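Removed from the display is one protein chain of the complex; every other protein chain stays in position.
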Amino acid sequence: MRLIPKEIESLWTLFTAPTIWALHFLACYITAAIHCAKADAAASLGTTRLVLGIITVAALTGIALSAYLAWRQWGFGSGDPPHDEPTRRDRLLFQGFATLLLSGLSFVAVLFVAVPLVFIGACQP
Amino acid sequence: MFSDWDIGAIFDRDTIDGASLPAHKSEPYRLRISIGARAISRRALPILLAPLSGCSGVQSALAPAGEEAAAIFQLLLVMVVGGALVWFAVVGLLLHAARRRKAPWTEEQASRLILFGGVAFPVAVLLALLVYAVWLMPVIRPWFTRQTPEPEMIEVTGEQFWWRIRYPAADGMPAFQTANELRLPVGERVAFSLKAADVIHSFWIPALGGKMDMIPGRTNTLSLLATKTGVFRAPCAEFCGTSHALMAFSVIVMERADYVAWRRAQAMGDGTGGREGERLFAFHGCAGCHGIRGTASAASLGPDLTFFGQRQTVGAGALANTAENVARFIRNPDAVKPGAKMPAFDMLADGEITAIADYLVGLK
Partner (left out) sequence: MTDTAELSSEERGAQEAELREVWRTPSGWRYWTSVNNSDIGLWYGSAAFLFMLFAGVLALLVRVQLAVPDNDFLSADTFNQAFTLHGTVMMFLFAVPIFEAVAIFLLPSMLGARELPFPRLSAFGFWSFALGGVFVCGSILFGAAPNTGWFMYPPLATDKEYSGIGADIWLLGLSFIEVASIAAAVELIVGIMKCRAPGMRINMMPLFAWYLLIVAGMILFAFPPLIAGDILFEMERMFGWPFFDAARGGDPLLWQHLFWIFGHPEVYIIFLPAIALMAMIAPTFAQRPIVGYSWIVLAAVGTGFLSFGLWVHHMFTTGLPQISLAFFSAASEAVAIPTGVQIFVFIATMLAGRVIFSVPMLFGAGGLAIFVIGGLTGVMVALVPVDWQAHDTYFIVAHLHYVLIGGMLFPVVAGIYYYYPLLNARKLSDRLGKIAFWLMFIGFNVAFFPMHLAGLRGMPRRVFTYPADIGWDWFNLISTIGAFIFAAGVTIVVVDVLRPKHRQPKEEQNPWNAGTLEWISEPEEKWGVRSIPIIRSRYPIWDQPGLVEDIKAGRYYLPDAKDGARETLVTSVLDAEPLQCLRVGGTSVLSILAAFSLGGVFIALTFHWWIVTAACAVITLVAIVAWLWTGTAVIPRDEMRDVGLGKTLPLYMSGPQSVGWWAMFITMAGDGTAYASLIFGYFFYWTIHNDFTGGHAGPGLLWPLAAAGLFTLAWLAMLLARRVNGGDRPALTRLLLLLSLLLTLAAGGAGLAGPYFAGMDPTVHVYPAIVWVVTLWTVVHGGVGIVMQLYCLTRSLAGRMDRHHDMDLRNVVLYWHFLVITAITSFGVLGLFPELR
């Protein structure tokens, strides 16, 4: 898959997974908040829950993809941390590893944020 | 002397009749140091016993008398015990790491510690806690229009620095207004419609459940289910101005029959008139703000004073309900509660003030 280069020459990709988490979080909060603000307190969340569930799956998929790419950059775990040699290779491995860790955290964080969708079905305060 | 710590009195709080809520002393304390063996042992005993008696109190979330408070207390207890264990484990490991003299761990072992201690274990525990707590939320705060029978709605409005309480009409009894005192039936869910007249206040009966803010421009709702009878205290739980600390209402949970009787009496008011105090009350303009059902006074700018003699405190938790304190309050409300909106009446003769105070305290 050379569509996305193996060797990342940007610092921004470090933030891919947390950014997906942030967008997922905003999508959940804003959607639920507007739905409930425009409905009354007894209103059910109805299809909103389903929509947000789908968005959750999409976010998790995106993060998993980012994790795979990071894992690939990390050489599929061929080298162990610390990656503290003064070489470009170690710098790339470090980026891959750190991005992989962040993908793991973001994955867990998206799951946490999705928990309320399972247990709360209405707009009550 | 430091204020007296009366162990026995703590356990008396559950009775209704003759019970009194802690109120501010009329005179402020001076912090004085006192040395002496008797004084020390008198203070030592409470320190030792404090943890034992520690959880009760009329305003305590650790002495639940309601469904929501009980559920939260349980969750809290589990987390305190679990948290203590985690703390001892982490600090124990830290001290061990600081003192260790033998061969150091390898980097691999150390990395594994980070993975398990820092990630795997917390993720599992936090997820479990989150799932439980999120599941609990709609259970302890259900939306009451979905319940049968639908609980009745009492309207409470926070004002600087008192509580306006409006009971709805029910069972042939008309609606009525009271102030600074809430009476509830035990074992039945009651709903509250919460408003604010001026700034943000917060409605909180710790013994029964969590709090809900009262925000100008919004009407919030809360429902509570009291499970024990008793007298409780409910402080304002959002900083609302100078006398925020002196704003609390009393909550009396009663058996249904007593509750209905109380409501009927409140709705009808006290029709016996002709007292000197009542005349002065109207004459000096008190009736311009304060209403007393059963008399000609029908204003509702300030707190309603119907059956004032039954109330636990003067000035929404500021002073104990005695004639002397009422007179003190009338004379200069701002001295008792800085920032209170009621004007001072120290221009009246002492005799007149005492008469009004006696009249109010006599409204039972």
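Every chain is named by a letter (A and B) in the order it is written, and numbering of its residues begins at 1.
Everything that follows uses one rule, which is that a contact is a pair of C-beta atoms (placed from the backbone, for glycine too) under 8 Å apart; a residue touches a chain by one contact, two chains touch by 3 or more.
These numbers were taken from a predicted model, which means no experiment stands behind them.
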Touching residue (missing chain; options B:126, B:261 or B:301): B:126
Hidden partner chain, touching residue among B:151, B:187 or B:241: B:241
Touch with the omitted chain, as defined above, among B:152, B:188, B:213 or B:352: B:213
Interface with the unshown chain - residue positions in chain B: 2-6, 9-10, 22-25, 27-29, 31, 46-47, 50, 54-62, 68-69, 71-72, 75-76, 79-80, 83, 86-87, 90-91, 93-101, 104-107, 109-111, 113-114, 117-119, 122-123, 126-127, 129-130, 133-134, 136-138, 140-141, 194, 198-200, 202, 204, 206, 209-213, 215-218, 220-221, 233, 235-246, 317, 338-339
Touching residues (missing chain, whole complex) on chain A: 9-11, 14-15, 18-19, 21-22, 25, 28-29, 32-34, 36-38, 41, 45, 81-84, 86, 88, 90-91, 93-95, 97-98, 101-102, 105-106, 108-109, 112-117, 119-120, 122-125
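Heads up, the rule we're going with is that only the chains that are shown with their structure count from here on.
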Footprint of chain A on chain B - complex, ascending: 107-108, 111, 119, 123, 126-127, 130-131, 134-135, 137-138, 141-143, 145-146, 212, 220-221
Residue ranges of chain A touching chain B (in the complex, touch as defined): 41-42, 80-82, 104, 108, 111-112, 115-116, 118-122, 124-125
